[in-house]
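The other protein chains are all here in position, but one chain of the complex has been omitted.
Chain lettering (A and B) follows the sequence in which the chains are written, and residue indices restart at 1 in each chain.
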Amino acid sequence: MAIKTQPVTVNLGPQHPSTHGVFRLRVMFDGEEIVDVEPVFGYLHRGSEKLAEERTYTQIVTLTDRMDYVSPMLNNQAYMLAVEKLAGIEPTQRGVWLRMIAAELQRIASHLVATGFLLQDLGALGTPLIYAMRERENILDLFEMLCGARITNSYLRPGGVFMDAPTGFWLALDRELVDIVNTLDELEEYLSGNEIVFSRTKGTAVLAPELLINASITGPMLRASGVDWDLRHRNPYDYYDRIEFKRILHTASDNYARYWVRVQEARESVNIIRQCVAQIEPGPVRPSFDDVPRLIRPPKGDAYVAIEGSKGELGFYLVSDGGIAPYRMHVRAPSLINLTLLRDMLIGGLFGDLFVSFGSVDLNMGEVDR
Amino acid sequence: MDPAFLDNSLWRNIYCNLAGDSAGCAAREYSAGMLPTGMEWLAFALAAAAIIGLFVNGVLGGVIVLIWGERRLFGRFQTRTGPNRWGPFGLLTPVADAIKTMFKEDVVPKDADRILFNLAPVMIAAPALLVFSVIPFGVGTYVADLNVGVLFIMAVTSLTTLAVLTAAWSSGNRIAILSAFRSVALLISYEIPMALALVGVIMLAGSMSLGQIIGAQSIPFILVQPLAVFVFFIAAMAEMARAPFDLTEAESELAAGYLNDYASMKFGIFFLAEFMAEISTSAIITVLFLSGWRGWEPVPSHLWFGAKLILVLFVIIWFRMTLPRLRIDQVLKLAWKGLFELTLINIIVTAVLIAIWPEPTTTRLWIMAAVNWPVAIISIWAVSKLLGTSGYDDTEPDSDAPVYPVATEQIPGSAVHISGVTGPDTQARMSSPANSHIEQGGN
Partner (left out) sequence: MTTPWSGAALAEAIEAFAPGSTEKSHGGDVWLKPEAAFTVCEGLKSRPEFKFDLLSSVTAVDYIDHFEVVYHLTSLPKNASAVLKIRVGLGRTDAVVPSVVPIWRGADYQEREVWDLMGVRFKGHPNHKRIMLWEGFPGHPLRKDYVTYDQSIVASLAPDDGAYAAGSETAVEPGTAGSQPAPGAGAEA
């Protein structure tokens, strides 16, 4: 005799402690098993692309800060590279090194957030999260030294950065790199030595590499399945071709692999920063007024530049009509595209795995909705 | 007056001072009391009320101190201070919590079953308090020393299951019921290992009465019954729905689950009941495994009990703050496939040892301890192999996996687009005549 059960539809609403922002998920359960998932987003849509058509190229930098608000330096860098390609601006050496240091610090901060919140969602009631966020606070203090703001930095300008690092910065950076490595060691010990973390993250939400590539997924999610695609290696921008760093790959492509890749990438970022600090030379941090006017008017045309953001391929497509504001700006947001396979990851799994899998995608709603 | 009652020194102090004429009191050289001769029933009632009042207030006071202590400890584990605003060292924080909770609006959902909704907090708080009636806090300090004390404790703590289900069902809320089902599955699965773990202790002490169990612990039973304390500790944490088993109140998932619809003081009572359960579990562990109030002479027995209680509480809070949560299927698997077998092994081994030495003396207890510890370690190792560890070995990438081809070929050179504008990845500047307006297209 078959027992008839009825699936239950639950709305994990826009306000929820674990949805990494305003994100709505309508889930249909059959007991503990997830049968159907429907994501609804757009709660944080601010019309950044339309606003960009009314702002000058320098003013748009502040818009890009607020898209992926966990890694604004990387957004700035992607946008600025697109502007420089469109306008044909050659950035200054010191500006490039500084923005690479800022970008890699930002990558570490973003991965700390992702890992800390994984452990929070796994139920460790905040203890490892606080350690990760404490380290991120130190990184944000470094940013405050660089540009005066912790989160919405607006540090980059066409051709470089807008302010040089103060004298206390380099010493603080050296000390901070040692602390970051210690915190990463602690987090990794938690991740790779805890049976409960293993049993909850291993083997869940496994995705094949062909499926990932077909779904345009890039970043740590793709590298956790063994595909060696990192834009810093494959299509080097800035001075990444003068830096040597390891390729972080994992083959398991489950939740555990994605977190492992992020922690290892954060370690590699420390390596990159050290090499940048060794190679940086004194000089101007942005081109002078004669080379690059403060109000740039790129020639007509379009340009698409993609960098390796902390969540995947972050691209900016800019169309210029010769004026002071872009005709069209489009952001290729990795968080939105990485969501494509959410149903594949969740359907068939248990409810307890929902937020763990969702967190391993490492979304940021500011970037999904823009 | 039954002489057994008068063994209870607390009772004796109050009753004998009140009762006018009591043979038992006179036999213990207590002077006659204040009330006239025929009113022993009044003395009885007053003494009972006084003791119950003392215990209930004591427990609630303990809960208040525990709330403060737990939050300070949370802070310390997270390298921060913890509450330090209200009162010196934040000691008045629980008072502030209580005032805040009392002044909130008491919302009852429209679809709620009012009678059950109001009854559920009572159903959960009453058993939590009842447990304290058999626990001795020091020499002769208890409400009653039932000769089926352990059975009473087990029976009373299992009433929480019903209360949880009532609370969720009467809320009329889908998410609450979902959470309550998981909670009920958890609670009933862990009652069996919890009860069976105590069988070994009962066999060693020869009685279910808590006073006699303390009397039998010439060495604490934690040394003699390692398997039992291991299983009981884990099962008790699951019964209290504490991390790593707090999937029912998983704040990061279902946002308080079955307690979703309770506001104000009803929620406060659930909250209190959880802390009372914590103290009672720690007290049970102290009495049954750490030899209760026994200790070396100069220090009073109440202090020994208190110190051991605080130690057990510390370990429980430590576990809560460091371990992540288990999923429901993993939790149930642990109970039925893991802890159950360990309890059976413990019972068999203890039964064999008791059959050899029915009335163990202290040296015999040490020998039993020496036998039990290797048995415990081997059986825990064996059960963990049975349950299957999730592979500490394959955390690293698998080098034999097929590699997706990346950058293995190239497009023909004639097809490459030479850009007319320079970018940061080329060397030429825009003003360089060699590079401006390069003709597009290949070949």
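Throughout what follows, a residue touches a chain if its C-beta (ideal position, glycine included) is under 8 Å from a C-beta of that chain, and two chains touch if they have at least 3 such contacts.
All of these numbers come straight from a predicted model, not from anything done at the bench.
Asker: Out of A:Asn11, A:Thr62 or A:Asn235, which touches the unshown chain?
Answerer: A:Asn235
Asker: Specify the residue from the set A:Leu98, A:Leu336 or A:Leu363 that touches the hidden chain.
Answerer: Hidden-chain contact among the options goes to A:Leu336.
Asker: If I consider the whole complex, including the chain that's not displayed, which of A:Val96, A:Ile217 or A:Ile296 touches that chain?
Answerer: A:Ile217
Asker: Quick one: say which of A:Tyr155, A:Tyr190 or A:Tyr317 touches the chain that got left out.
Answerer: Spelled out, the listed residue whose C-beta touches the missing chain is A:Tyr317.
Asker: When the complex is taken as a whole, what residues of subunit A touch the one chain not shown?
Answerer: Residues 41-42, 45, 47, 49-50, 211, 213-218, 227, 229, 234-236, 301-302, 304, 306, 313, 315, 317, 319, 327-328, 330, 332, 336-337, 339-341, 369 of subunit A touch the chain that is not shown.
Asker: Using the document's contact rule, name the residues of subunit B that touch the chain not shown here.
Answerer: Those residues of subunit B that touch the unshown chain are 404-412, 414-420, 425, 440-443.
By our rule, only the chains that are shown with their structure count from here on.
Asker: Centroid from C-alpha atoms only, then distance subunit A to subunit B, rounded to Å. What do you get?
Answerer: Using C-alpha averages as centres, the distance is 39 Å.
Asker: Subunit B touches which residues of subunit A in the complex?
Answerer: On the subunit A side, the touching residues are 8, 10, 16-18, 29, 32, 81, 84-91, 96, 119-127, 130-131, 134, 192-200, 202-203, 209-210, 213, 226-229, 234, 236-238, 249-252, 256-257, 260, 299, 301, 303, 305, 350-355.
Asker: Okay, in this complex, where on subunit B does subunit A touch?
Answerer: So the residues of subunit B in touch with subunit A come to 74, 77-80, 174-175, 178, 182, 243-244, 246-247, 250-253, 255, 320-330, 389-392, 394-395, 397-398, 401-404, 406-407, 421-425, 429-430.
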